[in-house]
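Let me begin by presenting the structure, written as structure tokens, before commenting on it.
A single protein chain has been omitted from the complex, and every remaining protein chain is retained in its original position.
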Amino acid sequence: MPDVTCHFLNLTLRNPIILASGILGTSADLLERAAREGAGAVTAKSCGPTPRAGHPNPVAVDWGHGLINAVGLSNPGAAEEARMLAEARARLEPLGVPLIASIFAGTTAEFGEVARTITAARPHLIEVNISCPNVADEFGTPFAASCESAAAVTEAVKRNVGDIPIAVKLAPNVPDIARIAAAVVEAGADAITAINTMPGMVINADAGRPVLSNRIGGISGPALKPIALRCVYQIARTVRVPIIGTGGVTTGRDAAEMLLAGATAVGVGSAMWTRGVGALGDIAAELAVWMGQAGYGTLEEIGVRSEE
Amino acid sequence: MPDVTCHFLNLTLRNPIILASGILGTSADLLERAAREGAGAVTAKSCGPTPRAGHPNPVAVDWGHGLINAVGLSNPGAAEEARMLAEARARLEPLGVPLIASIFAGTTAEFGEVARTITAARPHLIEVNISCPNVADEFGTPFAASCESAAAVTEAVKRNVGDIPIAVKLAPNVPDIARIAAAVVEAGADAITAINTMPGMVINADAGRPVLSNRIGGISGPALKPIALRCVYQIARTVRVPIIGTGGVTTGRDAAEMLLAGATAVGVGSAMWTRGVGALGDIAAELAVWMGQAGYGTLEEIGVRSEE
Amino acid sequence: MHETFTITQIRTENYRTKTFVFDKPFSGAQPGQYVMAWLPDVGEKPFSIAGADPLRLMVVAVGPFSEALHRLDVGDRVWARGPLGQGFALEGRHHLLVGGGYGVAPLLFLARKAVAAGHTVDVCIGARTAADVLLAEAFVSTDSTDFNGFVGEKSVKSVPSVEKLSITTEDGSLGGRGLVTQAVEAAIHARRPDCVYACGPTPLLVALARLCREHTLPHQLSWEAHMRCGMGLCGDCELDAVTRQVAGIPAGWLVCKDGPVLRFA
Partner (left out) sequence: MHETFTITQIRTENYRTKTFVFDKPFSGAQPGQYVMAWLPDVGEKPFSIAGADPLRLMVVAVGPFSEALHRLDVGDRVWARGPLGQGFALEGRHHLLVGGGYGVAPLLFLARKAVAAGHTVDVCIGARTAADVLLAEAFVSTDSTDFNGFVGEKSVKSVPSVEKLSITTEDGSLGGRGLVTQAVEAAIHARRPDCVYACGPTPLLVALARLCREHTLPHQLSWEAHMRCGMGLCGDCELDAVTRQVAGIPAGWLVCKDGPVLRFA
């Protein structure tokens, strides 16, 4: 059986499948469940400086070729989140599953503050969500839209996290994602997560209305996969940091495609709608089977072959 | 039966369904066929200054939730294209179906030259393709990526087309498409076409390779629809010019969604893969049926209701 | 995605409750599953499927969304996505159904399914006062047109009713006085069911969970939570720790997707 151990920065994951941010990552119980159901690492839902209720319903629907959501970054605020993360970390420790925190904020300075607060919980990695598409009305153009703002946030966070590595999460709706990646790596990002959802709108013709209460939301699931693969491919050919390739991965074969595109680990979110939380472990197992058939012994071999 | 007549700038289309650029628009025969099969207007494939062979095969595949293509702007060059367009125009005249030319180029000045050459054929509208994602290696970041370059191209084209109106075709992979739209309208665009394909990559895991010879291609079809609806919605709330809403429209209901998002007319391309060329007329007919059921008498009523 | 449903019939069940019958079936829906009902510009909330062919929902007007539904007329439209979640699964051949509030709606759907399969069914309904008792006649009616409650039963004209229906009100204005759990105890002693099924307010469910554990009876309880995505993604529908503990619900259990029905053997 091939070895799916994933070496990501200084971390060793039993497999490369990572619970993506915003899916089930709202409590220590749910983070633990994702770990028990087979994730190699788990990411908490993004938290910001202060509590947010998020958008009213509808906040998510399946539109046939993917999902759209505008949950609206509901979260309990950084202080409460740090407590939850500390508990989650303690619960994950015996399982050997690393914990990834996720943060967002409205200003560069606030990003630094949230990062500092969260650091108290000692997550193994902090993901910096500069790319949430559902709160643009309040927070203006996302930081992921320009090299300058993306780099500024990266630096602010990096100054506040001590020795905890950070991954910056990028948005697909930019002309040249590789340039943004280069800017955040230059600014100190240890890793990249690519990608967040793609802004979209689902309209119900009979109702004559956008379905989400926020009208605009983020597209995830199958429709996002080729966009994510392209982004990961472009980033991997520009910077030398590991990438958490995220977007539309539903099967072990999808995960293989993400690794072939240049990812070191693979984020999974929407797949749990169709396959349940067990998807995390099942995808890892399917990947191992595929690797065996395709003649790969380790994840590193996939990376090497994809660069030929 | 509801009236699907579409008033677009100074043109009257028997229905709002427009053959999108790059699909079947390579010859007068095919443009005529699209018109005979029911299109309200037809767009020719984008042509540039000089002949191009395009990319080698594979240039297009169906990946399950949409298509991806990197045909590579194969075209016979502007001079030959102008001859073809003149013939097409003559053949479409008796059918009452307006002809839309489409142009691309590598520099702002060249855009002006191609526009001038094409103007000789007297198309009813000239679509300015500043958003083709498949030729970035050669042509750098598409002009649709920034307000400045998009506006510059718009002005250059506008200076060269006399009284022929122009529509500028925008790209979805920008942080804020409404800003680009505002810039091109400010620069003289009479209409907007939104959107071109979204850059993506399809990988075949077993082959260990991207499927397209160009590796990166443009995503179209169902997966693109919510992205296109969101773009059209944002543009319609920012500028007051008519929009050709394009992306993933496969049924009359999809067309209705596009009109509800704020489009005045609806581009259709990829749907012809699954439904054949007859899709053009069929979608228009389905739209009429839907309008009847939903209680709309004219397209204008849809526009009004969607702005409530 | 939401499908469009048009109201064909509205029946007033009590002073604050209406049943809405729609123009088409919700194929494949099982008793205990729910839909997310959407009213554009109003909101989206979960409602138990009270009948699948055609779709019917029973709505208690208690706040903005349910009141907006109550303002609708025949011919108006409601949008719904689903069927969502895990419903009830019949275990054995003699069933005890326990309902409080709108919880009787999915149970009626379940009762029709059990009776049609030739099983026997006892029902306990609890309510505050007589005015709050819902669907009592429907459970004992033999006229299935009255509540054509489940798939494929549209044409059945006379279905045998449940064996025993007991009603309890807190003020004794109808049936026994007290808590429905007393009636449940009695029903269990009178004839031990193969499984207990319940839907209703959380305190009722907590009490029933304890009772069934004491009697080592398999039970399937339908839990309620604030739902947002309804897809098992957002995490919002986790039950609070206290409820989970007293009812023995596993950590990380999602009402919207793992539930709303949780089965204990």
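By written order: A, B and C. Residues from 1 in each chain.
Assume a contact is a pair of C-beta atoms (placed from the backbone, for glycine too) under 8 Å apart; a residue touches a chain by one contact, two chains touch by 3 or more.
Keep in mind the model is a prediction, meaning the values are calculated, not measured.
Enquirer: Missing chain touches which shown chains?
Expert: Looking at the entire complex, the absent chain's contacts are B.
Enquirer: Check the options B:T50, B:S146 or B:S213 and report the residue that touches the missing chain.
Expert: Of the listed residues, the one touching the omitted chain is B:S213.
Enquirer: Write down which of B:I164, B:M201, B:V277 or B:M291 is the residue touching the left-out chain.
Expert: Answer from the full complex: B:V277 touches the omitted chain.
Enquirer: From the listed residues B:C6, B:C47, B:V71 or B:L170, report the one that touches the chain absent from this view.
Expert: Spelled out, the listed residue whose C-beta touches the missing chain is B:V71.
Enquirer: Contact with the hidden chain only, please: which subunit B residues?
Expert: 22-27, 29-30, 32-33, 45, 54, 56-64, 67, 69, 71, 74, 202, 204, 206-209, 211, 213, 269-270, 272-273, 276-277
One rule holds for everything that comes next: only the chains that are shown with their structure count from here on.
Enquirer: Just how many steps, at minimum, does a route from subunit A to subunit B need if it may pass only between touching chains?
Expert: Steps on the shortest route: 1.
Enquirer: Among the chains, which one keeps its Cα centre farthest from the Cα centre of subunit C?
Expert: When every chain centre is compared against subunit C, the largest gap points to B.
Enquirer: Which chain lies at the heart of the structure, taking centres as C-alpha averages?
Expert: That would be A.
Enquirer: In whole angstrom, how far does the Cα centroid of subunit A sit from the Cα centroid of subunit C?
Expert: 38
Enquirer: For subunit A, give me the residues that contact two or more of the other chains.
Expert: Residues 63-64, 202, 206, 208 of subunit A each touch two or more of the other chains.
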